[in-house]
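A single protein chain has been omitted from the complex, and every remaining protein chain is retained in its original position.
Chain nomenclature is as follows: A and B, assigned in order of appearance, with residue numbering initiated at 1 for each chain independently.
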Amino acid sequence: MKITMAHGSGGRSTSQLIDEIFRASSSNPVLDMMEDSAVVDGDTKIAVTTDNFVVTPLTFKGGDIGRLAVCGTVNDLLMRGAVPKYITTAYIIEEGADTGTLKFIAQSLAKTAKEAGVTVIAGDTKVIEGSGGVYINTTGVGFVKDGVDIKSANCREGDALIVSGTLGDHHAAILSGRMNIENNIKSDCAPLCEMVQNMMSEGVHIHAMRDITRGGLGTVLCEFAKNADCGFEIDEDKIPITPEVRGFCKILGLNVMHMGNEGKLLAVVAESDAQKALEVIRKSRYGENAAIVGRAVKGGDVTLITPLGGRRRVTELYGEGLPRIC
Amino acid sequence: MCVAAPGRVVEINDKIATVDYSGNLTKANAGVVNVAVGDYVLVHAGLIIQKISQSEAKEMEELFSMLEEMGNA
Partner (left out) sequence: MPDLNEIKEYLKNYNGEEKVIMEVCGTHTASISENGIPAMLSPKIKLISGPGCPVCVTVASYIDRLVELALTPNTTVVTFGDMMRVKGSEKSLRDAAAEGGSVKMVYSPFEILDMARENPDRQFVFAAVGFETTTPVYALIVERLLNGDTKINGDTKNVKLLTALKTMPQAIRAVASGDTKITGFLAPGHVSVITGHRLFEDMAKELNLPFVTAGFGGAELLAAIYALTKLKGGKALNMYPSVVTYDGNTEAQEKVSKYFEPCNAAWRGMGVIKNSGLVLKKEYARFDAGSAELCEDKMYNGACACGDVISGRKPPHDCPLFGTVCTPDTPQGACMVSMEGACFHYYTNNR
């Protein structure tokens, strides 16, 4: 069945759509009350984040917009040391969208929420004119224990930089489809709860964390350098990257420093904690390829040490990361 | 001006080759180079522009000795 404007009327078609697809996938006592707002328990400081998801195609190798909508928001909560607890989901659906696809997305979202330990407590659906697109907004709420203070301004000269796995996979997976390049590269789209919670329970002193999404590691480090009283140095040959993604970058003239990921984090930890943090991440789900890639240094620049022994400045991503050909 | 990547021909079908770059497959036109499956080739913008000769190490050695001669000339 295709979505029509009637599904957005607020009448019977709307409630059927919500009941059969969205509530059915994420059913729980809070959501099932179907009240105008969710009332939930809370007792500590809370972390809140919100994000819109507009990826095309809606499903891709390694994930789909539903899984992405949970991972993106949950990972943002985790990066401040919060334990993710609740999530809200708001869909904007263009007429012409296929209800089978919607069901798939809603179920994938629910499954990922379960994996990440978050409950879907509120939602909304709107239908607009268009040609079958689906956009999702999720807002996440997490709890932060007393004494936890993870933020980019905490980075100190001498700190170690750890990347939780191979870079560029999500970007390459999405772009492969658009550029007619066949490969087995999968999006890394994943909730990073286990590795963050393991680091915290093992007592690793995490100074700052960021999930390395759009704009890539280069952009994240430039943002950190602005907020912190230090610069950063990366050893290019330490950056984890699969041979497939490296080959992909070569074809299109892309640089992995600026490629997006959806299940990778950068952790800045005290140098004395670096080995321990690395081991904890490597033992956690989605962290087996983690590596120490560099260090915080004096000054405010972000510098890449190339395998050749050269140095170059790293900037934020400019433009759109389009393939370079000529 | 011209990004070009080295890959290996894995299939060839009527002047259209499938080229493998570390697990990434693309179609490339083989209209100006005669290639066979297994050849290493250089591809620019969907066109195979040259076969890659595999004897570069030796050639570089010769180059440098040539360079020393030319530099001293």
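Assume a residue touches a chain if its C-beta (ideal position, glycine included) is under 8 Å from a C-beta of that chain, and two chains touch if they have at least 3 such contacts.
Keep in mind that what you see is a predicted model, and the values were worked out from it rather than measured.
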Note to self: By the document's own contact criterion, which visible chains does the hidden chain reach in the full complex?
What the structure shows: A, B
Check: So which of A:G96, A:G253 or A:G299 would be touching the chain we can't see?
Finding: A:G253
Item checked: Absent chain, residues of subunit A that touch it -> 179-181, 251-253, 255, 301, 304-313, 315, 318-320, 322-326
Notebook entry, point to check: For subunit B, which residues lie in contact with the unshown chain of the complex?
Noted result: 1-4, 26-29, 31-33, 42, 44-47, 49-56, 59-61, 63-68, 70-71, 73
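The rule is simple: only the chains that are shown with their structure count from here on.
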Item checked: Chain centre separation in whole Å, for subunit B relative to subunit A (CA means) -> 38
Margin query: Quick check on the complex: what are the subunit A residues that touch subunit B?
Written below: 176, 180-185, 243-244, 246-248, 250-253, 324-326
Checklist line | Interfacial residue positions of subunit B with respect to subunit A in the complex | finding: 1-3, 5, 7, 21-27, 43, 45
